[in-house]
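Input: one structure, supplied below.
Apart from one protein chain that is not included, each protein chain of the complex appears where it belongs.
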Amino acid sequence: MTQATTQTETKAEGFEPRIVAFVCNWCTYAGADLAGTSRLQYAPHVRIVKLPCTGRIDPLFILKAYEGGADAVLVSGCHPGDCHYTSGNYHARRRWTIFRRLLSLAGVEEGRLFFSWVSAAEGQKFADLINDVTAQVKAAGPFKHNPARRQAW
Amino acid sequence: MVANINEIQSAAAALLNEGKVKLVLGYRVRGNDRVPAFVTQADQVGCLAYDSACTQNLAAYLRKGEVRSRMPLAVVARPEVMRSLMLLTAESQIAEGQVTVLAVDEQGFHGVLDLAGTAKLLNEQYARIAPDSSLMEQLAKIEAMTPQERSAFWSEQFEPCTRCYACRAACPGCFCERCIVEMNTPQWISTAAESHGNFAWHMIRAFHQAGRCVECGACQDACPQGIPLMLLNHFIAREVEREFDARNGYDPQAEPVIGSWKQDDKQEYIR
Amino acid sequence: MKTLEATKLADLAAALTAAGYRVIAPCQRGDQVHLECYQAGKTLRADVIPVNSAKDALFPRSEVIGRYRFEGNEFETVPVAPQAGKTVLLAVRPCDAAALAPLDAVFNWDYKDEFYNAHRDATTVVALACTAADDQCFCTSVGGSPDSTANADAVLRPADGGKRFILESLTDKGQAIAAAGQAVLTEGQAQADPPAQVAPAFDSAAVTAWAKDGFDSPLWKELSLACMGCGACAYTCPTCHCFDIQDEATRREGVRLRNWDACGFGLFTKHAGGHNPRHDQASRWRQRVMHKFAYFPERFEMLACTGCGRCGRLCGNGMSIREVCSQIEQAAQAGVK
Partner (left out) sequence: MARIGVFICHCGENIGRTVDCAAVAQESAKLPGVVVSLDYKYMCSDPGQQMIKNAIAEQKLTGVVVAACSPRMHETTFRRAAAEAGLNPYLLEMANLREHCSWVHEDRPIATGKAVDLVRVMVEKVKRNRALYPIQVNVEPTAMVVGGGIAGIQAALDIAAGGKKVILVEKSPSIGGHMARLSETFPTLDCSQCILTPRMVEAASHPNITLMTYSEVEAVDGFIGNFEVTIRKKARYVDPAKCTGCGSCYTKCPQKKIPSEFDALLGKRSAIYTPFPQAVPNKPVIDAEHCTMLTKGKCGVCKKICPRDAINYEDKDELVKVKVGAIVLATGFELWDHSKYGEYGGGRLVDVIDGFQFERLASASGPTAGEIRRPSDGQVPHTVVFIQCCGSRDEKQGMAYCSKICCMYTAKHAMLYRHKVHDGRAVVFYMDIRAAGKGYDEFTRRAIESDGAEYVRGRVSRIYRRADGKLIVRGADTLAGRPVSIEADLVVLADAVVPRKGGEKLAQMCGVGYDTNGFYSEAHPKLRPVETAAAGVFLAGACQAPKDIPDTVAQASACAAKVLGLFAAPKLEREPIVARVNQNLCVHCRACINTCPYGATQDREIKDRQGNVVKVVAEVNEGLCQGCGTCVAICRSNAIDLDGFTDEQIFAEIATLE
């Protein structure tokens, strides 16, 4: 109990989560650009890996990010119907639907994997999303039970 | 042994005698084991056996060059193996004319079929194969655990994995020329038989079964270390059916489940 | 005579653990028995042949053999010493103990393997004489026996109809075990149970002789038809010792790993340019048999097979080296090349 309390305290104070985001070039990356041009301030913990389309996102990317110790992974692309490549996001969605369930079964807890649609026009949504994800991960603390994490060699 | 084993043997002999196939892939008895039999001469059919202990999925041999070179061939196939043949047809690994089916189940032999006939039989007789109830119970238990407990559970299960890939070798669906785990530029999955590599391997192996696994159980049977792979396979098959209303290995023309889409696929988890 | 009640095998393991040993013992895992590190609460099973061999303790499936660090464009290596703690292989079968001879030989051949030897030196072998065998056992066909004490520092012999074990110490290391386990051992008399009957399966000399000229035999294709090319046999084999060197690194540091590898894999001999001298499963199975029954005897005057039968017992595709060797012997007798 004492230990648990100490952990809560440390995570409240000094925990700076590492969040890896996989985003598509045409919608979410552009939405992030718009957040920038609109000077919307948001939490600085997310690092974006840009792909042409969410369809390009292999589940291996997500595993790799966890393996490297990401506290959370965020995946974001064009809204259904808006895919620059017409259907990449639909393909991606099917993959995610199964893969997230599999990860959940394997012990990746709720709040470590986020999915969203952010269009090029949704700068505010992007900023809100980043803030919300960051706040959730901060509240949850470091991803201690990450089953994919590389153990120290 | 099934009662009408003689009928399997004589059907196999007839196919070989008539030159319709060059090889019959079946099972034989070796002590307490059931092992594959590769029968090329009609006078060898006496070794062919079938009972419920014949769990190996012989459809896996259809990727092996030494076996493919003996096409057209016949396969002794229980319903799950027939489903594998449907998957292999849908994924353009085999075609009508290359494979003849000697259909069996626990009751016995049900005749010689081509792939189209096999599809018909499957959909008429075996449209619903009830999953193992103990599997469902175990899954329910795991799903009731906290994430931490699940994480610990799987790390305990994957721990003895030596990465011998017997699971992959036994699976008819694992027909890649080179498995993703063997790709090394870049090496997504560590080949060291340690926690993270084992986790990634088992996650990706299971995921690559999405929309494809026919739940024959061959991978788990083949695993020397007793890893409960069917828990993952059944889970994925259940989710695929629940989310996309798809059941694997019934339609030789099926579009891949992962690789097709519907506009109204559920997405309540995407904000 | 030191004896141990059959029910107290786990107590012995606990005592040895308390004495600072890493105890590798046959532990219940699900419905299988694995040779793995004993921990309090685990059930030990001396009545079942474990699915895996003991070699993991001496030649781990993955071992760090090198380290390095990055700093900008700078690179430095970090010396790595073998992590070899005091280990006891408790109640391993004579066929597992027998496997130490070929392993010792190959790891001290043209190069003395620092890592293997460190593990080996720190290891004490407490063999368990077999009083039962199954239809895959064939130690007697490859020069072993169910009660062999070869390479063992001590031996546990089932006695009085399996009620207890007799512990015989054969070396100083074995004495140390007896000393460390004193609290759970009893001084007394017991009648050793008769060893298992392992019927000979084939004549290994005939296999070796046939293999000398058998490289190009068409028989390999037929013998290996069922093999699907996994590593289950090699990884459960007590003598198979092939490995692969892999580097894994982050941007800050990296390790060089020695991971098990197996000749059954198609990629095992695949060249970077795409050519594969062992282009089919037949040539890979030939290698497996030849290595154990021809090349190894040629180099070390011993077979690299101890007849444990694991490969046949565990193969998901029905391959068995025991059966293959019998078929080779029959072919040899029939004069088939």
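The letters A, B and C name the chains in turn, as written, and every chain counts its residues from 1.
Quick note on the criterion: contacts are C-beta pairs under 8 Å (C-beta built on N, C-alpha and C of every residue); 3 or more make two chains touch, one makes a residue touch a chain.
Remember, it's a predicted structure, so these values are computed and weren't measured experimentally.
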{"item": "Neighbouring displayed chains - absent chain, whole complex", "value": "A, B, C"}
{"item": "Absent-chain contact - pick from B:F109, B:W188, B:W201 or B:F244", "value": "B:W188"}
{"item": "Sole residue of A:A32, A:A72, A:V108 or A:V137 that reaches the chain not shown, by the stated touch rule", "value": "A:A32"}
{"item": "Interface with the undisplayed chain - residues on subunit B", "value": "91-93, 175-180, 183, 185-186, 188, 208, 255-256, 258-260"}
{"item": "Interface with the unshown chain - residue positions in subunit A", "value": "18, 20, 26, 29-30, 32-37, 39-42, 44, 47-49, 51-53, 55-59, 61, 64-65, 68-70, 81-88, 91-92, 95, 121, 127"}
{"item": "Contacts of subunit C with the absent chain, listed as residue ranges", "value": "70, 72-73, 250-251, 274"}
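Criterion: only the chains that are shown with their structure count from here on.
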{"item": "Distance from the mean Cα position of subunit C to that of subunit B, given in whole angstrom", "value": "31"}
{"item": "Separation of subunit A from subunit B, taking each centre as the mean of its C-alpha atoms, in whole Å", "value": "34"}
{"item": "Between subunit C and subunit A, distance of the C-alpha-averaged centres to the nearest whole Å", "value": "45"}
{"item": "For subunit B, residues contacting two or more additional chains", "value": "190, 194"}
{"item": "Touching residues (chain side subunit B, partner subunit A) in the complex", "value": "142-143, 147-155, 180, 188-190, 194-196, 199-200, 203-204, 206-207, 210, 232, 235-236, 239-240, 243-244, 257-263, 265-267, 269-271"}
{"item": "Subunit B to subunit C touching residues, read off their complex", "value": "30-36, 38, 56, 60-61, 64-67, 160, 162-166, 168-170, 178, 182, 187, 190-194, 218, 221-226, 228"}
{"item": "Touching residues on subunit A, where the partner in the complex is subunit C", "value": "68, 153"}
